[in-house]
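With one protein chain removed, the remaining protein chains of the complex are shown where they sit.
And then chain A:
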Amino acid sequence: MAENRIINHCQVVVIGGSTGSIDVLLKLLPALRSPLPFTLIIVLHRKNTADSTLANLFSLKTSLPLKEVDDKDVIVPGTIYLAPADYHLLIEKDGTFSLDDSEKVNYSRPSIDVTFESAADVYGSSLVGVLLSGANADGTNGLVAIKRAGGVSIVQRPETAQVAFMPQQAILSAPIDYVLDVQELISFMNDLNQPGRVR
């Protein structure tokens, strides 16, 4: 565990989740400080319909700018981005998103691993990766990549997850810095990039 580490240079927080993670986000989003001092990217396993119900649902829960990603969108700090259904979400070195509709990874498109690995490649030590509830092993390799690139890895405390499998898999196979319940995760995120706060 990275105790007492000052996280004051976080550019991006990327959150991945599957079954049971929407409830967590519905609690987390309204509790985030505004303006958000980093970019938040959310990758959820969802049905492959091209509607924007989920983005609308999340928009109701926050006053922060929130957008479902279109191809080549420029990443704006302080914005919340949601990976669209049926595409992998990748990040380019020039600070834009790109989409990819290639084969599913871990039976999933979007795949959490794909976005985590791509974000790790671009943001290195200024990235925080968070893995929430789910019944799938997606995200574990992504957290390994984030740690290898110098970033911070967090999982939802399995006992507090609707489905514990996904965070449990990550704890078994990836180096994890913090295991947090939802309230602790909210505090952690609100402390990011706050000078003087030490965790």
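The rule we apply is simple: contacts are C-beta pairs under 8 Å (C-beta built on N, C-alpha and C of every residue); 3 or more make two chains touch, one makes a residue touch a chain; residues count from 1.
The rule we apply is simple: contacts and distances are computed from a predicted model.
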item: UniProt protein name of the chain not shown, from "Fumarate hydratase", "Glutamyl-tRNA(Gln) amidotransferase subunit A", "Protein-glutamate O-methyltransferase CheR" or "L-arabinose transport system permease protein AraQ"; value: "Protein-glutamate O-methyltransferase CheR"
item: Of A:Asp101, A:Glu159 or A:Asp181, the one touching the omitted chain in the full complex; value: A:Asp101
item: Contacts of chain A with the absent chain, listed as residue ranges; value: 50, 69-72, 84, 86-88, 90-93, 96, 98-103, 114, 117-118, 121-122
